[in-house]
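One structure coming up, written as structure tokens, with questions to follow.
A single protein chain has been omitted from the complex, and every remaining protein chain is retained in its original position.
This part shows subunit A:
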Amino acid sequence: MPSTDTPLVRLRDVHLAFGATPVLKGIDLTVGKGQAVSIIGPSGSGKSTILRCLTGLLKPQRGELTVAGTAVHQLHGEAAHRPLRQRVGFVFQQYNLFPHLSVLDNLTVAPRKVLGLPAREAREQALALLAKVRMQHKAAAFPGELSGGQQQRVAIARALAMRPELILFDEVTSALDPEMVGEVLNVIGELTEEGMTCVLVTHEMRFAEGISDQVYFTEHGVIVEHGSAEQLFNHPGEARTQAFLQHALGQPGRRRIPDTYVLRNLSPYHLSV
């Protein structure tokens, strides 16, 4: 059993390749209980792959992964991963709600079928969680009727409905229109304040800086550098980290406006002149 001082997540020298293409080349990563840890880095650097390894959606060829007291690298077969997945929530970039189920049923189906909660209790819990993400007025709606930001908030509530010890967020705002990013980040921010252990893969640098206890910078399948948010964003030690942050945040030393924001706010008129 994990004691309080053992980290909730520990990766040691994790290697994964898709065929002949190496994606993770020796990842070491630690997440303490109650921590919010962000993984940042350019696209294709293996960030999302790390999250998928944590619950066995992908299997590394080499390395040790301990998640919530479970040695994930020693699990074999789909059924062996189920107890772990009950305790680790996953929120996806494309929300991945079940389109044939109402918002309420999206939140109750797994607690009922997997955890064995009575229907009434699952429903009450679901309504409370929908209120928490400010979506209780859409309990009867279907996912197709909701905006991206609303769907993503429901997806977060769905992950919470399993009462997880840890939630993994995989670029959860990347598919959203800019005006919806805030409502989703607010919900995640509240969760981390309540002490939920979170691992986030994100391109929202300001947000990562604001909420993270630890930040990891990955590039080409390796952890280039990690440290506290203050340390990594303001005093990056590696040239590659500096270059990435400079690109993602604008000029170093000046107060940052992520150029993703600038690009997103360009209207068609800007492009035509």
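Here is the rule we use: contacts are C-beta pairs under 8 Å (C-beta built on N, C-alpha and C of every residue); 3 or more make two chains touch, one makes a residue touch a chain; residues count from 1.
Just so it is clear, contacts and distances are computed from a predicted model.
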| query | Which protein name, taken from UniProt, belongs to the chain you can't see among "Fumarate reductase subunit C", "histidine kinase", "Amino acid ABC transporter permease" or "Roadblock/LAMTOR2 domain-containing protein"? | reply | "Amino acid ABC transporter permease"
| note | Among A:Ala110, A:Ala229 or A:Leu249, contact with the omitted chain is made only by A:Ala110
| message | One chain is left out of this view; which of A:Val9, A:Val67 or A:Met162 touches it in the full complex? | response | A:Met162
| Can you list where subunit A touches the absent chain? | 55, 57, 78-79, 81-83, 85-86, 89-90, 92, 94, 96-101, 109-110, 113-114, 144, 158, 162
